[in-house]
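One protein chain omitted, others in place.
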Amino acid sequence: MSSENKTPLLSVRNLVVEFSTRYGPVRAVDDISFDVYPNETVGIVGESGCGKTVTGLTLLQLIPMPPGRIVQGSINFDGRDLTKLSEKEMQEMRGSDISMIFQEPMTALNPVFSVGNQMIDVLRRHKNLTRRQARELAINMLDTVGIPAPRKRIDEYPHQMSGGMRQRVMIAMALSCGPKLLIADEPTTALDVTTQAQVMEQIVKLQDEFHMSMILVTHDLGVVAESCDRAIVMYCGNIIETAAIDDLFHKPQHPYTRGLLDSIPRIREERITELPIIRGMVPDLLHLPDGCRFADRCPRATDECRQDKPVVNIDPVTGNGVACYHPMG
Amino acid sequence: MSSVAPEPVVDETVVDDGSAHRESIWAKTVYKLRRDRLGMVGLSVVLLYFIVAIGVWLGIWATEWGDVEGPKWAPMSAEYWFGTNIIGQDVFARAIYSTKTAFEVGLVVAVLSTIIGALLGALAGFFSGTWIDEIILWLKGVLDSIPFYLFVAAVAFALSGNPYAMHIAMVSTFWTTTGRLVRGEVIKLKNFEFVEAARAIGVPQVVIIFRHILPNTFHILLVQATIVFVAAIKSEVILSFLGLGVQDGVSWGLMIAESTQEVLAGFFNNFVWASVFLFGLVMAFNMFSDALQDALDPRKVASE
Partner (left out) sequence: MSTLLKVVDLKKYFPVRGGMFHRVVAHVKAVDGVSFELEKGRTLGLVGESGCGKSTLGRAVLRLHEPTSGQIILNGDDLMTLNREALTAHRRQMQIIFQDPYASLSPRRTVAQTIQEPLDVHKIGTPREREKKVEELLDVVGLRKQVLSRYPHEFSGGQRQRIGIARSLALNPNFIVADEPVSALDVSVQSQVLNLIARLQREHGISFLFISHDLAVIQHVSDDVGVMYLGRLVELASADDLYRKPRHPYTKALMSAIPVPDPKKKSKRIILGGDVPSPMNPPPGCPFHTRCPDAMPRCKEAVPPRINVGSEDQPHFVDCHLFADESAT
């Protein structure tokens, strides 16, 4: 999937999201810009607290406001700026044009209603269907996401299903109105490896079938490598690198990306005694350094890095970009 | 991977100064409490009452509460601010003195029933499912099922003449709610890994309860103590009114009891002022207690 000569489906520009805390305002997302093209899967990766989840939630305006606040920036989706929509317009958007699936399917499903009732509700809210039609469509969707005996299982309650099944139900619900964009926030983190494999495979297959774009928010670089076309690496609320997936994994430019890739324990031919690590720890969002936020942990940092914050410069040909004065090359 | 493996960096000492988070759960609680305006008003009023009570206790004021000095049923005046009662005692001095009585009853009952509730609740929770738990639950069930005033009357008769019959009766029934809440919390806490860690080290069970579990129920105990304090003051009034309460001295309950004869005769000073004092303290304490509960709620603390 190439991104040239196309208009992006989603275009985020200079987005800043701030949370007020008693210690002062914290910028969870600080001036980020990125595009998502039709049919494309973009991974947003980073460690906890880097702002990846807030980014995903902000796109759908699901962050609690207050204490959260979009300070500046625009989110252009399909020709409309989502930051300017009213709550009512946003509600129509959610679940129909843009859907989201979350990490913990148990908390996202209402335990006192059957799976079928919840799906029918969503369908009828966004589409002009009779109850019977909606039910048929729901059964169809359950079948599509690989739930065996959907006619029987549609009347089950969330607690009667396993974690993998519940996540499939969430996916069926998210896709039932044919969204153009799916935001998946750590969709398989709560699942076991074998179940994760089942569910990820299903998501990727459905994305193709439904011709939709996807934003995959995750900390798992393995999942990103297997299912994304492009990835965005976040650190302390900034985007520090964005690249096509092969480039990111084989020629990481930012020292942080490189460190992250090196430090994942992976199955190797030969065992090594010492895993490569990134020194130190993520700085506190309240006490961020002036320059590059990674400078304190970076083996390549110079005085320049500590004084001025580098910005991402996107290469117009490759679409890759890195916020670093001394990229790995 | 195409990249060459980098030189492993030696594991260095990793510590941030963490200045932003250098504060305890209590500091957070105090911060939240101070932002709760209603709670702070409540606390100020409670403190005012407390100063009044301390003054009485030190003999600074209201020393003349028992003197028969004025005419019977004197109206409110510069000399007798709240008038006098049926035998000519100063209602103002008596209302002030009763503040001390209220604090005495409230504190004794709150402290003792909290201690008993914490101990029995912790034992029941830690040994939940065993005979220890069964016995404590049975005791709690029995005490909860006896009508309160009947129980107090029975204790008062059984300990006839003992000035602390009322206190004993209240403590032995008021601990049950605290006990139930602590038991639930302990059942939750005892499955935490830090308790398992203590067991893995070989820490004796009693030490685990007192050192690792009970300190983590402190927020419940604090809130429960304030609730019991208010309940004790209110019960004291009713019990004293029934003649089962304060035996010597004076209290708002005794004042209201006295006023039964006065109200019929059209004199309301005793009744009104005792009620106003009682209402003020109970109201203020409840406001403070609610704010404290909010401030200590771990879910709300976590969301900050």
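When the chains are written out, they are named A and B in that same order, and each has its own residue count from 1.
Keep in mind that, in the parts below, contacts are C-beta pairs under 8 Å (C-beta built on N, C-alpha and C of every residue); 3 or more make two chains touch, one makes a residue touch a chain.
Being a predicted model, the structure only gives us computed values, none of them experimental.
Of the listed positions B:V182, B:A198 or B:V246, the one in contact with the omitted chain in the full complex is B:A198.
Touch with the chain that is not drawn comes from one residue among A:I203, A:V223, A:I240 or A:C305, which is A:V223.
Checked against the full complex, the one of A:V16, A:A197 or A:I314 touching the unshown chain is A:A197.
Considering the complete assembly, chain A touches the hidden chain via residues 47-48, 162, 164-165, 192-198, 200-201, 219-226, 245-246, 249-250, 259-261, 263-268, 271-278, 281-282. The chain not shown here touches chain B at positions 1, 8, 11-16, 18, 21-22, 24-25, 192-194, 196-204, 207, 211-212, 215-216, 218.
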